[in-house]
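The block that comes next holds subunit A.
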Amino acid sequence: MNYVSSLPIIAIITPFIGAFLIGAISSNKKLLPAMKGIAIVSSLVSLVSLLFLTKPILLEGKVATYWLGNWMPQEQMAIGIGLEVDSFGLFTGLIITFSSFLSSIYSVTYMKEDNALDKYYTLFLLLLGSMIGFVLTGDLFNMYVMLEIMTFAAISLTAFRNNIYKSLEAGFKYIVIGSLGSTLILLGTVLIYAQTATLNMAQISALIHNNYTPVTILALAFMMAGYGVKAFLVPCHTWPPDAHMSAPSSVSMLLSGVMSKTGIYGFVRLLYMIFFSVGMAKMELLIILWGTLTMIVGASMAIIQTDFKRLLAFSSVSQIGYIIVAFGVGLSSKSSIGVLGTLGGLYHMINHASFKCLLFMCAGAVLHATGTTDITKLGGLSKKMPYTTILFLIAAFSISGLPPFNGFVSKWMIYQATYEAGYAPVTIIALIVSVFTLAYMMKLAQSVFFGELPKKLEEVKEVPLTMSITMGVFALACLVEGLFPKIISKYLLEPAAYSIYNLHNYIDVMFTKGFAEKMFKNKIPIPNMTYEMAGYWRPEAWFVLFIVILIGFIIGVGISLNFVKKNNIDTTCNFGDKYGVFTGGEKEEFAPIAGGDLFWGLRHNLKGYFGFLEKAHSGVVNDYVTWVISCTAVLSIYLFAVL
Partner candidate 1 sequence: MSALFNTNFLNTLIIIGIVVSAIFTVIIDDILPCVIASSVVGTFIALEFLLLRAPDVAIAEGAVGAILTPFIFVITLKKVNEKEGKG
Partner candidate 2 sequence: MKKFLAWFSLSILLAFSVYVSFVMAALPSTYNGISNIIVKNTIERTGAINAVTAIVFDFRGYDTLGESFVLFTAVSGSAVILRNYKKNSVTPLEKDLKNSQKNKSNLEIIKEIDKKRDSIIERDSIIVSTANLVLPISLSLGAYVILHGHLSPGGGFQGGVLIAGAVAIVFLAYGMDRVSKVFNAERIKVYESVGALSFLLLGTLGVVYGYNFFKNVIYNQGKPGMLYSSGTIFWMNFAVGYKVLAGIGFLLITMIGTLNAEEKE
């Protein structure tokens, strides 16, 4: 028993202790600086204790276990709750703690004008602690409990600025959809318990390995839908745009950049560990199709948004689609391609966390300086906030996958993996979505940072130092991940991917050596991890990709411009009177064509498609529930049909 074995529980418990300490001293308003200090220090302690774990786990490939209350397994049954930290869990935990630590620093300035800050920091630390607890635990029911703390803290933080109508509405939608997702997950857990009579994940995966019964299939369908809600996969993605748009930016970056990773974590644990489905072509197809749908819908919705943060939230949905596609390819039976897909997915996870946090921080900086995130009211901020503009451009290029930024590397791996796995249409769709990403990021840049500066915004100042430093750290992360992919891959991704496939070791460490072999007769082969499989270093490939993106972009803009020239716009469509200027209508006296209207022609051209999507995002909470339930029903039909 050395200090290393206690580190996971320290990482989990410290934020909670911090939260309660803040709660205990909250009655004294003079102690507000102390509360901020507690928040920063607790998140730092979690980060540091996870960093100490990197040496044994990431580098030496060990798996740390910690049985709470010393309830070691007896008679091969896990009677207590065990924490199990493998490389994948630690990898996700590092993303979480790193971003949360920076967010806690960012909050100090960003949130200083709100009241009830004691409760803000309490909820912030509860959110952080529960996220770490979620990724480090090895118990199925404990995952659900941590997920609930996470959901509740996130909802409360979403509705924190309750003077704005939208945060309340978003909070309500979030609680309905979010707790529906949690309920589905709990239902799956109960069904699994009924089948296996245990709650430990390692034991469950040993017991139901290749042993699907109707009970476990239904459980799988429920849990997939539940984690789909948490990771915003498409029919269940309706809450994040609302929530991310209305939460304070220091929280939306966590919700969007980090909490989605916990959903993906659950998804991966479900598919690769609890229901070991590597090599099942039908499962692979389902996940890839689901991810592709998510990609397309997210990007199409993002292109028609007029709110900075809402656009970013839809862009998150689309990027999550990439990650899910990559993990879908990872299920492939051809191991070398599967590994490439998994590596790409992991890489995109860490990349998405860095650039999406940075983008939300930029949105927060704009909101902090001007008081709005509506891009039709903004413009020309590059003169007033040059530093933010540069950081925004870095993040925008990263997210749209331009070399040499980090998004390029991971997207390239995903393209190659999907292509080699025989899903060439998916590769093409992924490329097109990437073009769309660049397009809406340009729209955002044009309408917020370039163009004309409105008169109201002339007193705007650059954001304070604490905010800009944290933003700079994320921008640096984007650059580092883009320039040194070999190092990142060797020390972070390959151990994590290895642990995802190494189910044997996961089970053996939790119980006794040889436990897994007794359970399933044939040993699961662990594919070779070689980073050389990703061919991103080929310069001609870079060039071809860049040309493809450029042509796509030009075509996209061309369609819209071409359309504007034609002058035959249907005025009956209710996109607002603003566009009357195109047709000579004189309803609005002064209606400038701002950057936000950049792709209005495209939108008008494809109004059947976009109209359908808008109708689907109707804002009525009942409809959203219907989408989630239909998704569950479709999943259960599919899984019952193929398994």
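A few notes on this one:
Note that in this section a contact is a pair of C-beta atoms (placed from the backbone, for glycine too) under 8 Å apart; a residue touches a chain by one contact, two chains touch by 3 or more; residues count from 1.
Here is how the candidates were picked: all candidates are chains of the complex that A comes from, given by their letters.
These numbers were taken from a predicted model, which means no experiment stands behind them.
Here subunit A appears alone, and the candidate among 1 or 2 that touches it in the complex is 2. Contacts from subunit A toward candidate 2 in the complex involve residues 1, 6, 9, 13, 16-17, 19-24, 26-27, 66-71, 74-75, 77-81, 112-116, 119-120, 122-123, 126, 129-130, 133, 141-142, 145-146, 148-149, 152-153, 155-156, 159-163, 168, 171, 191, 193-199, 213-215, 218, 368-372, 377, 456-457, 459-460, 623, 626, 629-630, 632-634, 636-637, 640.
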